[in-house]
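Up next, chain A:
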Amino acid sequence: MVPLSWYIILSALLFIIGTSGVLLRRNILIILMSVELILNSVNINLVAFSYFLQDLRGQIFSIFVITIAAAEVAIALGILIALVRNKAALNVDEIQTMKG
Partner candidate 1 sequence: MNGNHHNFDLKGLLKKVFFLDLIQGLFITFNYTFSKTVTMKYPDEETWIPYRRFRGLHTLNRNKEGKELCVGCELCQKSCPTQCITVVPMQDTTGKGIADRVAYRWEINLLRCMFCGLCEDACPTEALKLGREYELAGTSMQRQLRTKEELLTPQAIPGEFEGGVIVKARLETDETGIKIVPDMSVQKRWW
Partner candidate 2 sequence: MAEQMFFFVFAILAVGSAIAVVSLRNPVHSVISLMVCFLQMAALFVMLRAPFIAVVQVFVYVGAVLVLFLFVIMMLDISKAGMERFVSGGQLWVIALLGVLVIEMVLIVSRSRLAVITAPAAGRLTGTVREVGEALFTKYILPFEVVSLILLVALLGAIVLGRKELR
């Protein structure tokens, strides 16, 4: 059988890979994808605990995470489209002004 710690280590690895994407890349699209990766690594954690502790709360919570992530992506991509329409920049370092 697969012990719980393996799942947690996997989820930690994915979390760190996602974090490195957010911290190292400057492309907004990649950053968004990395955020998705982070959210998903948390999901693995939740579902794994739900299984090993025989508690449904983990699964319920991961459904909420998925939902919120979908909403977040819709909004983020909407903002991105509006941004590119005005500034034509995909690099977060180039987006500094607050007056859109």
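Criterion applied: all candidates are chains of the complex that A comes from, given by their letters.
Of note:
Heads up, the rule we're going with is that a contact is a pair of C-beta atoms (placed from the backbone, for glycine too) under 8 Å apart; a residue touches a chain by one contact, two chains touch by 3 or more; residues count from 1.
None of the values given here were measured: they were computed from a predicted structure.
Touch, as defined above, links chain A to just one of 1 or 2 in this complex, and that is 2. If you check the complex, the residues on chain A that touch candidate 2 are 1-10, 12-14, 16-21, 23-27, 29-30, 32-34, 36-37, 40, 43-44, 47-48, 50-52, 54-56, 59-60, 62-64, 66-75, 77-82, 84, 90-91.
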